[in-house]
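I have a structure here, written as structure tokens, and I will follow up with some questions on it.
What follows is subunit A.
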Amino acid sequence: MEKSIKFIQGNEACVEGALYAGVEFFAGYPITPSTEIAECLSQRLPERGGKFIQMEDEIASMCAIIGASLTGKKVMTATSGPGFSLKQEAIGYACMAEIPCVIANVQRGGPSTGNPTHVSQGDLNQARWGTHGDHNIIALTASNHQDIFSITVDAFNLAETYRTPVILLFDEAIGHLREKLVLPDEGELPIVGRLRTSVGKGVDYRPYLPREDGRLPMSDFGAEHRYNVTGLFHDMWGFPSNNPQVVSDLLRHLMDKIDNNVHSITRYKEHYMDGAEYVLISYGSSARSAIHMAKNRRMKGEKIGVLELQSLWPFPQHLIREKCSKAKAVIVVEMNSGQLMYHVKAAVDDPGKVFLSNRIDGKLITPADIKGLLRIIQGRGV
Partner candidate 1 sequence: MAKKKLKELVINRDWCKGCGICVAFCPKKVLELDKEDKSVAVRPQDCICCKLCEIRCPDLAIEVVIEPDKEK
Partner candidate 2 sequence: MAIKDYLRQRFFPHMWCPGCGHGTVLNSLLRAVEELGIEKNDIVMTSGIGCSARISGYVDFHSLHSLHGRALAFATGVKLSQPKLKLLVPMGDGDALAIGGNHFIHAARRNIDITAIVMNNKIYGMTGGQYSPLSGVGKKATTAPYLTIDNDFDVVELAKAAGATFVARTTTFHATEATDFLKKAIMHKGFSVVEILSQCPTHYGRKNKEGDAPQMVANYDKITARLGSKKLEENPALIGRGIFVDRQAPEYCEEYDKIIEYAMKGRK
């Protein structure tokens, strides 16, 4: 059978990925530049018996998907900038109560209203630290529609695997860009379903007791196990606890379940990295410019490669260290004031060889922008 090919926006590619992954419930609130995700799902979800609801605000949308996830559904919301800020408290709740959900943040200029229609990658650290308190998070991104599709599927898989919110950190340029998407066939990409407890009726079910493999089987609201879900520190039954040992074990678990699996969560792509003397590290739409630049310089014989990150959190420190170990210089290409760069500096042996090629003016970074910096680093003048 011939593959189904679509020519669509990045936001629509995200919708296609979510549907492929089996999303059943979406709650959202209109906000540029993510609104197309809500619009498309309002049409597509009921066609397959799923539910869409436009809530009264961003906070309510985040809360509603958590509620729906507890009934056993795969859930998602989508937002941008100010909406992402509003969702933070409830994202923290989903971290604490370990509720699988996917949040797409199609980044725009900020802080505050910034510019809704301009591109930015300024929410990188907010994705990691936006909610208060110690916690861990998974944040993924992509630079083209095929990858948006598969990384969205991945987001649902990781949310279910680790019982955690997963953030899709796209940006305005990639979200609104139109390009080709080849829809994978059913079964082509792996799908992780909800892991439900095998504990029978009348047997003590502990919703927060990890199995040997670290996963925590769930029980749907409405099923036979009645347990408590709370944002308070809680014991393995979900009931509030102030016991220092219980609290410490819980927080360590929330950190460790992701930290101990950085290797299996990390997603990246290498472009022209063979023997690269200059390594560009980038992600999202800025990676497109980095790849374009590297390709052109390679054709001229320069050894330039791109390490494209598709998972930003947990930060792939060891990967960065390894891939940059032989580089003369590392250039982080991003559209913020160096949010990823600082983490890269901390990861490599010699932070002095890490440079930043960025734009924070709402315009897409261009290959020429990167080339300009590279020439200075190479001592070839501007």
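Picked so that all candidates are chains of the complex that A comes from, given by their letters.
One rule holds for everything that comes next: a contact is a pair of C-beta atoms (placed from the backbone, for glycine too) under 8 Å apart; a residue touches a chain by one contact, two chains touch by 3 or more; residues count from 1.
Note that the coordinates shown come from a computational prediction; the quantities given were computed from them, not determined experimentally.
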Numbered candidate touching subunit A, per complex, among 1 or 2: 2
Residue ranges of subunit A in contact with candidate 2 within the complex: 24-25, 27, 43, 46-49, 51, 53, 55-57, 59-61, 63-73, 75, 89-90, 93, 220-224, 226-232, 239-240
